[in-house]
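Complex shown without one protein chain; remaining protein chains in place.
Presenting chain A:
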Amino acid sequence: MDNTAKRLLQRLVRRIPSQMLKTTLDKWSRLTAAQRQSMDYTESKWALTEKLLAICEENELTVKHIAELEMIHVIENPNLGMWYVFQLMDPQDDAHSVELTQFKEQFKSHLSELIRHVSIKIKKHTDEAVWIRIAWGDTFSRPNHLKPTYVVHYLQTPYVFLTSPTSKQKPLLSQALVLSTRYQAIKDANLSGRKLTAIRDLLMKQYLQVFPTKFPSPLAERNCVVSNLHIEKEQAGSAANRHQMACEAFGDGILPQLQSAVYKIQMLTQMLPCSLLMFHQLETKFRDHTNKTMTERDEPFKCVVKFASTNLLESLRHSASSGVASTPVTPLLSSVPLKGKNYFVITDNGPGPSSQMKPSQK
(Lines give C-alpha, C1' and ligand atoms only; values in the text may rest on other atoms or scores of the structure.)
Protein backbone atom coordinates (compact mmCIF):
# COMPACT_ATOMS: atom_id res chain seq x y z
CA MET A 1 0.00 0.00 0.00
CA ASP A 2 1.38 3.39 -0.86
CA ASN A 3 1.71 6.26 1.59
CA THR A 4 -1.53 7.93 0.58
CA ALA A 5 -3.47 4.74 1.21
CA LYS A 6 -1.82 4.35 4.60
CA ARG A 7 -2.55 7.93 5.57
CA LEU A 8 -6.14 7.65 4.41
CA LEU A 9 -6.62 4.49 6.44
CA GLN A 10 -5.02 6.01 9.54
CA ARG A 11 -7.26 9.06 9.26
CA LEU A 12 -10.33 6.92 8.84
CA VAL A 13 -9.64 4.71 11.83
CA ARG A 14 -9.07 7.86 13.89
CA ARG A 15 -12.38 9.30 12.76
CA ILE A 16 -14.64 6.28 13.05
CA PRO A 17 -15.71 5.57 16.66
CA SER A 18 -14.60 2.11 17.80
CA GLN A 19 -18.18 0.92 18.28
CA MET A 20 -18.97 1.68 14.65
CA LEU A 21 -15.74 0.35 13.21
CA LYS A 22 -16.90 -3.25 13.22
CA THR A 23 -20.12 -2.61 11.28
CA THR A 24 -18.38 -0.33 8.81
CA LEU A 25 -15.67 -2.94 8.13
CA ASP A 26 -18.33 -5.63 7.72
CA LYS A 27 -20.16 -3.51 5.15
CA TRP A 28 -16.91 -2.95 3.32
CA SER A 29 -16.51 -6.72 2.91
CA ARG A 30 -12.87 -6.52 1.87
CA LEU A 31 -11.71 -8.58 4.81
CA THR A 32 -12.00 -12.35 5.06
CA ALA A 33 -14.04 -13.87 7.87
CA ALA A 34 -10.85 -14.87 9.65
CA GLN A 35 -9.43 -11.38 9.38
CA ARG A 36 -12.62 -9.85 10.73
CA GLN A 37 -12.57 -12.27 13.65
CA SER A 38 -9.01 -11.32 14.47
CA MET A 39 -9.90 -7.66 15.08
CA ASP A 40 -10.26 -6.78 18.73
CA TYR A 41 -12.28 -3.60 18.99
CA THR A 42 -11.44 -3.00 22.61
CA GLU A 43 -7.84 -2.25 21.73
CA SER A 44 -6.56 1.28 21.31
CA LYS A 45 -7.07 3.06 18.03
CA TRP A 46 -3.36 2.93 17.40
CA ALA A 47 -3.32 -0.85 17.80
CA LEU A 48 -6.39 -1.19 15.58
CA THR A 49 -4.75 0.95 12.90
CA GLU A 50 -1.62 -1.18 12.91
CA LYS A 51 -3.67 -4.35 12.72
CA LEU A 52 -5.77 -3.05 9.87
CA LEU A 53 -2.74 -1.78 7.96
CA ALA A 54 -1.22 -5.23 8.16
CA ILE A 55 -4.42 -6.89 6.93
CA CYS A 56 -4.75 -4.46 4.04
CA GLU A 57 -1.16 -5.13 3.01
CA GLU A 58 -1.92 -8.83 3.15
CA ASN A 59 -4.94 -8.39 0.91
CA GLU A 60 -3.00 -6.06 -1.38
CA LEU A 61 -5.61 -3.35 -1.08
CA THR A 62 -5.03 -0.02 -2.78
CA VAL A 63 -6.07 3.54 -2.06
CA LYS A 64 -9.21 2.99 -4.13
CA HIS A 65 -10.36 0.31 -1.72
CA ILE A 66 -9.71 2.53 1.27
CA ALA A 67 -11.68 5.26 -0.50
CA GLU A 68 -14.60 2.81 -0.62
CA LEU A 69 -14.38 2.38 3.12
CA GLU A 70 -14.38 6.13 3.60
CA MET A 71 -17.42 6.45 1.37
CA ILE A 72 -19.32 3.87 3.40
CA HIS A 73 -18.53 5.81 6.55
CA VAL A 74 -19.60 9.16 5.08
CA ILE A 75 -22.87 7.76 3.70
CA GLU A 76 -23.69 6.35 7.13
CA ASN A 77 -22.79 9.66 8.79
CA PRO A 78 -23.95 12.40 6.45
CA ASN A 79 -24.33 14.96 9.21
CA LEU A 80 -20.65 15.66 9.71
CA GLY A 81 -18.86 18.28 7.66
CA MET A 82 -20.40 21.13 5.71
CA TRP A 83 -22.83 20.78 2.81
CA TYR A 84 -23.69 23.36 0.13
CA VAL A 85 -26.74 23.20 -2.10
CA PHE A 86 -26.83 23.89 -5.81
CA GLN A 87 -29.90 23.98 -8.00
CA LEU A 88 -30.21 22.71 -11.55
CA MET A 89 -32.16 25.02 -13.85
CA ASP A 90 -34.22 24.66 -17.03
CA PRO A 91 -34.68 20.94 -17.52
CA GLN A 92 -34.60 19.61 -21.04
CA ASP A 93 -37.49 17.44 -22.18
CA ASP A 94 -35.80 14.21 -21.22
CA ALA A 95 -34.61 15.34 -17.78
CA HIS A 96 -37.48 13.58 -16.10
CA SER A 97 -36.62 10.21 -17.52
CA VAL A 98 -32.92 10.15 -16.66
CA GLU A 99 -32.24 6.87 -14.94
CA LEU A 100 -29.36 5.73 -12.80
CA THR A 101 -27.19 3.82 -15.26
CA GLN A 102 -27.44 6.59 -17.80
CA PHE A 103 -26.59 9.23 -15.21
CA LYS A 104 -23.59 7.28 -13.90
CA GLU A 105 -22.15 6.71 -17.35
CA GLN A 106 -22.72 10.26 -18.51
CA PHE A 107 -21.32 11.85 -15.36
CA LYS A 108 -18.18 9.74 -15.36
CA SER A 109 -17.56 10.30 -19.05
CA HIS A 110 -18.16 14.06 -18.95
CA LEU A 111 -16.02 14.68 -15.87
CA SER A 112 -13.19 12.51 -17.19
CA GLU A 113 -13.26 14.51 -20.40
CA LEU A 114 -12.99 17.77 -18.50
CA ILE A 115 -10.17 16.77 -16.18
CA ARG A 116 -7.42 14.36 -16.99
CA HIS A 117 -6.82 12.59 -13.72
CA VAL A 118 -9.89 12.09 -11.64
CA SER A 119 -11.21 9.21 -9.59
CA ILE A 120 -14.96 8.86 -9.47
CA LYS A 121 -17.00 6.45 -7.39
CA ILE A 122 -20.80 6.40 -7.61
CA LYS A 123 -23.08 4.56 -5.23
CA LYS A 124 -26.86 4.49 -4.89
CA HIS A 125 -28.18 4.56 -1.36
CA THR A 126 -31.40 2.95 -0.14
CA ASP A 127 -33.16 6.29 0.17
CA GLU A 128 -32.77 6.90 -3.60
CA ALA A 129 -29.82 9.25 -3.11
CA VAL A 130 -26.99 8.97 -5.62
CA TRP A 131 -23.65 9.47 -3.85
CA ILE A 132 -20.54 10.48 -5.79
CA ARG A 133 -17.01 10.58 -4.40
CA ILE A 134 -14.51 12.54 -6.47
CA ALA A 135 -10.75 12.60 -5.94
CA TRP A 136 -9.24 15.40 -8.01
CA GLY A 137 -5.95 15.34 -9.85
CA ASP A 138 -4.75 17.42 -12.77
CA THR A 139 -2.70 17.06 -15.92
CA PHE A 140 0.44 16.29 -13.95
CA SER A 141 -0.63 14.73 -10.69
CA ARG A 142 -2.66 11.73 -9.64
CA PRO A 143 -6.01 12.09 -7.90
CA ASN A 144 -5.68 13.32 -4.34
CA HIS A 145 -7.70 10.92 -2.23
CA LEU A 146 -7.05 12.86 0.93
CA LYS A 147 -9.22 15.79 -0.17
CA PRO A 148 -12.24 14.28 -1.90
CA THR A 149 -15.47 16.04 -2.80
CA TYR A 150 -18.75 14.30 -2.07
CA VAL A 151 -21.82 14.98 -4.19
CA VAL A 152 -25.35 13.82 -3.41
CA HIS A 153 -28.20 14.02 -5.91
CA TYR A 154 -31.73 12.68 -6.07
CA LEU A 155 -32.69 11.99 -9.68
CA GLN A 156 -35.79 13.85 -10.88
CA THR A 157 -35.17 16.65 -8.36
CA PRO A 158 -33.23 19.83 -9.19
CA TYR A 159 -31.03 19.78 -6.10
CA VAL A 160 -27.38 18.80 -5.74
CA PHE A 161 -25.58 18.72 -2.39
CA LEU A 162 -21.79 19.24 -2.29
CA THR A 163 -19.07 19.19 0.33
CA SER A 164 -16.17 21.62 0.15
CA PRO A 165 -16.08 22.52 -3.53
CA THR A 166 -13.09 24.68 -4.39
CA SER A 167 -13.40 27.51 -6.90
CA LYS A 168 -11.34 25.55 -9.40
CA GLN A 169 -13.41 22.39 -9.13
CA LYS A 170 -16.86 24.00 -9.10
CA PRO A 171 -17.11 24.88 -12.80
CA LEU A 172 -15.92 21.42 -13.87
CA LEU A 173 -18.31 19.70 -11.52
CA SER A 174 -21.16 22.00 -12.58
CA GLN A 175 -20.57 21.22 -16.23
CA ALA A 176 -20.55 17.47 -15.66
CA LEU A 177 -23.69 17.62 -13.53
CA VAL A 178 -25.64 19.75 -15.98
CA LEU A 179 -24.79 17.52 -18.92
CA SER A 180 -25.51 14.24 -17.16
CA THR A 181 -28.82 15.35 -15.63
CA ARG A 182 -30.06 16.93 -18.87
CA TYR A 183 -30.60 20.41 -17.41
CA GLN A 184 -29.25 23.61 -18.93
CA ALA A 185 -27.65 25.45 -16.04
CA ILE A 186 -26.83 25.23 -12.37
CA LYS A 187 -26.73 27.93 -9.73
CA ASP A 188 -25.90 28.38 -6.08
CA ALA A 189 -29.05 27.74 -4.08
CA ASN A 190 -27.80 29.82 -1.13
CA LEU A 191 -28.46 27.08 1.38
CA SER A 192 -25.83 25.39 3.48
CA GLY A 193 -25.62 23.45 6.70
CA ARG A 194 -23.78 20.78 8.65
CA LYS A 195 -26.56 18.24 8.45
CA LEU A 196 -27.26 16.81 5.01
CA THR A 197 -30.48 15.21 6.23
CA ALA A 198 -31.72 18.58 7.51
CA ILE A 199 -31.18 20.57 4.33
CA ARG A 200 -32.49 17.68 2.31
CA ASP A 201 -35.67 17.46 4.40
CA LEU A 202 -36.15 21.21 4.08
CA LEU A 203 -35.95 21.15 0.28
CA MET A 204 -37.91 17.92 -0.19
CA LYS A 205 -40.61 19.25 2.16
CA GLN A 206 -40.18 16.28 4.45
CA TYR A 207 -41.12 17.99 7.65
CA LEU A 208 -44.44 18.89 9.18
CA GLN A 209 -45.74 22.08 7.61
CA VAL A 210 -48.78 23.83 9.00
CA PHE A 211 -51.47 25.32 6.79
CA PRO A 212 -54.63 27.26 7.66
CA THR A 213 -57.48 24.83 8.13
CA LYS A 214 -61.21 25.14 8.67
CA PHE A 215 -61.04 23.50 12.05
CA PRO A 216 -57.70 24.31 13.58
CA SER A 217 -56.97 21.66 16.11
CA PRO A 218 -55.20 22.84 19.21
CA LEU A 219 -51.51 22.42 18.56
CA ALA A 220 -49.71 19.96 20.78
CA GLU A 221 -49.61 21.01 24.37
CA ARG A 222 -46.45 22.68 25.41
CA ASN A 223 -45.05 21.89 28.82
CA CYS A 224 -44.94 25.30 30.35
CA VAL A 225 -44.96 26.16 34.01
CA VAL A 226 -47.97 28.35 34.68
CA SER A 227 -46.79 31.04 37.05
CA ASN A 228 -50.01 33.00 37.25
CA LEU A 229 -53.37 31.65 36.18
CA HIS A 230 -54.78 35.11 35.51
CA ILE A 231 -51.93 36.06 33.20
CA GLU A 232 -52.21 32.69 31.49
CA LYS A 233 -55.93 33.18 30.93
CA GLU A 234 -55.51 36.70 29.58
CA GLN A 235 -52.68 35.73 27.30
CA ALA A 236 -54.06 32.36 26.17
CA GLY A 237 -55.81 33.73 23.09
CA SER A 238 -52.93 35.80 21.79
CA ALA A 239 -50.43 33.10 22.72
CA ALA A 240 -52.35 30.53 20.70
CA ASN A 241 -52.53 32.95 17.81
CA ARG A 242 -48.78 33.62 17.90
CA HIS A 243 -48.09 29.90 18.13
CA GLN A 244 -50.28 29.22 15.09
CA MET A 245 -48.55 31.92 13.04
CA ALA A 246 -45.12 30.75 14.15
CA CYS A 247 -45.95 27.18 13.13
CA GLU A 248 -47.39 28.30 9.80
CA ALA A 249 -44.17 30.17 9.08
CA PHE A 250 -41.70 27.53 10.24
CA GLY A 251 -43.49 24.22 10.68
CA ASP A 252 -44.65 21.99 13.51
CA GLY A 253 -42.88 19.31 15.48
CA ILE A 254 -39.25 18.55 14.83
CA LEU A 255 -37.74 20.98 12.34
CA PRO A 256 -34.76 20.38 10.05
CA GLN A 257 -31.64 21.57 11.87
CA LEU A 258 -30.04 24.55 10.21
CA GLN A 259 -27.15 26.24 11.95
CA SER A 260 -27.23 29.74 10.56
CA ALA A 261 -28.92 32.35 8.41
CA VAL A 262 -26.91 35.19 6.93
CA TYR A 263 -28.30 38.48 5.63
CA LYS A 264 -25.88 40.65 3.71
CA ILE A 265 -27.25 44.19 3.69
CA GLN A 266 -26.11 46.81 1.18
CA MET A 267 -28.29 49.86 1.31
CA LEU A 268 -28.23 53.60 0.87
CA THR A 269 -28.61 55.10 4.29
CA GLN A 270 -31.98 56.79 3.81
CA MET A 271 -33.47 53.34 3.78
CA LEU A 272 -31.46 52.19 6.76
CA PRO A 273 -33.94 52.67 9.59
CA CYS A 274 -36.64 50.94 7.56
CA SER A 275 -34.49 47.99 6.59
CA LEU A 276 -33.43 47.30 10.12
CA LEU A 277 -36.98 47.73 11.31
CA MET A 278 -37.80 44.81 9.09
CA PHE A 279 -36.15 42.66 11.72
CA HIS A 280 -38.83 43.97 14.04
CA GLN A 281 -37.98 43.57 17.64
CA LEU A 282 -34.26 43.13 17.24
CA GLU A 283 -32.27 45.73 19.08
CA THR A 284 -30.10 47.94 16.98
CA LYS A 285 -28.59 51.26 17.80
CA PHE A 286 -29.09 52.53 14.26
CA ARG A 287 -32.79 53.06 14.82
CA ASP A 288 -32.12 56.59 15.98
CA HIS A 289 -33.43 58.90 13.24
CA THR A 290 -31.62 61.83 14.77
CA ASN A 291 -28.26 60.14 14.45
CA LYS A 292 -26.79 62.22 11.67
CA THR A 293 -23.62 60.19 11.38
CA MET A 294 -25.60 57.22 10.25
CA THR A 295 -28.20 59.00 8.16
CA GLU A 296 -25.97 61.36 6.21
CA ARG A 297 -23.40 59.10 4.62
CA ASP A 298 -22.44 59.11 0.97
CA GLU A 299 -21.47 55.51 0.57
CA PRO A 300 -23.96 52.72 0.83
CA PHE A 301 -24.23 51.11 4.23
CA LYS A 302 -23.01 47.57 4.33
CA CYS A 303 -23.41 45.07 7.06
CA VAL A 304 -23.85 41.38 7.56
CA VAL A 305 -26.36 40.03 10.04
CA LYS A 306 -25.89 36.44 11.05
CA PHE A 307 -28.26 34.34 13.12
CA ALA A 308 -26.61 31.24 14.54
CA SER A 309 -28.09 28.42 16.56
CA THR A 310 -27.88 24.68 17.07
CA ASN A 311 -31.37 24.58 15.55
CA LEU A 312 -32.08 27.85 13.82
CA LEU A 313 -35.63 27.14 12.66
CA GLU A 314 -36.59 25.94 16.12
CA SER A 315 -35.17 29.15 17.62
CA LEU A 316 -36.96 31.37 15.13
CA ARG A 317 -40.23 29.56 15.71
CA HIS A 318 -39.82 29.97 19.43
CA SER A 319 -39.03 33.69 19.07
CA ALA A 320 -42.22 34.16 17.10
CA SER A 321 -44.45 32.10 19.37
CA SER A 322 -43.08 33.66 22.54
CA GLY A 323 -43.50 37.17 21.19
CA VAL A 324 -39.82 38.13 20.94
CA ALA A 325 -40.16 38.50 17.21
CA SER A 326 -43.44 40.09 16.28
CA THR A 327 -46.10 38.20 14.37
CA PRO A 328 -47.08 37.95 11.55
CA VAL A 329 -43.54 36.70 11.02
CA THR A 330 -41.49 39.01 8.85
CA PRO A 331 -40.87 37.57 5.37
CA LEU A 332 -37.13 37.96 5.91
CA LEU A 333 -37.24 35.24 8.54
CA SER A 334 -39.98 33.09 7.04
CA SER A 335 -38.12 33.08 3.72
CA VAL A 336 -35.64 30.63 5.22
CA PRO A 337 -38.00 27.64 5.09
CA LEU A 338 -40.24 29.11 2.37
CA LYS A 339 -37.48 29.60 -0.18
CA GLY A 340 -35.15 26.95 1.23
CA LYS A 341 -32.30 29.45 1.56
CA ASN A 342 -30.16 30.67 4.42
CA TYR A 343 -28.10 33.30 2.65
CA PHE A 344 -29.77 36.51 1.50
CA VAL A 345 -28.49 39.71 -0.07
CA ILE A 346 -30.66 42.72 0.68
CA THR A 347 -30.29 45.83 -1.42
CA ASP A 348 -32.35 48.96 -1.93
CA ASN A 349 -34.60 46.99 -4.21
CA GLY A 350 -35.55 44.69 -1.38
CA PRO A 351 -34.34 41.13 -0.77
CA GLY A 352 -33.14 39.72 -4.03
CA PRO A 353 -31.49 36.58 -5.30
CA SER A 354 -27.78 36.47 -4.67
CA SER A 355 -26.14 36.23 -8.04
CA GLN A 356 -22.62 35.71 -6.75
CA MET A 357 -21.23 32.43 -5.53
CA LYS A 358 -21.50 32.31 -1.77
CA PRO A 359 -18.38 33.48 0.06
CA SER A 360 -16.66 30.89 2.22
CA GLN A 361 -18.11 30.63 5.69
CA LYS A 362 -15.90 31.51 8.62
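Everything below uses one rule, namely that contacts are C-beta pairs under 8 Å (C-beta built on N, C-alpha and C of every residue); 3 or more make two chains touch, one makes a residue touch a chain; residues count from 1.
One rule holds for everything that comes next: contacts and distances are computed from a predicted model.
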Name per UniProt, for the chain absent here [options: "Centromere protein O", "Protein HGH1 homolog", "Mitotic checkpoint protein BUB3.1" or "NADH-ubiquinone oxidoreductase"]: "Centromere protein O"
Options A:38, A:141 or A:156, residue touching the unrepresented chain: A:156
Residue of A:54, A:146, A:204 or A:236 touching the missing chain in the full complex: A:204
Those residues of chain A which, in the complete complex, touch the missing chain: 96-97, 99-100, 124, 128, 154-159, 203-206, 209, 211-214, 338
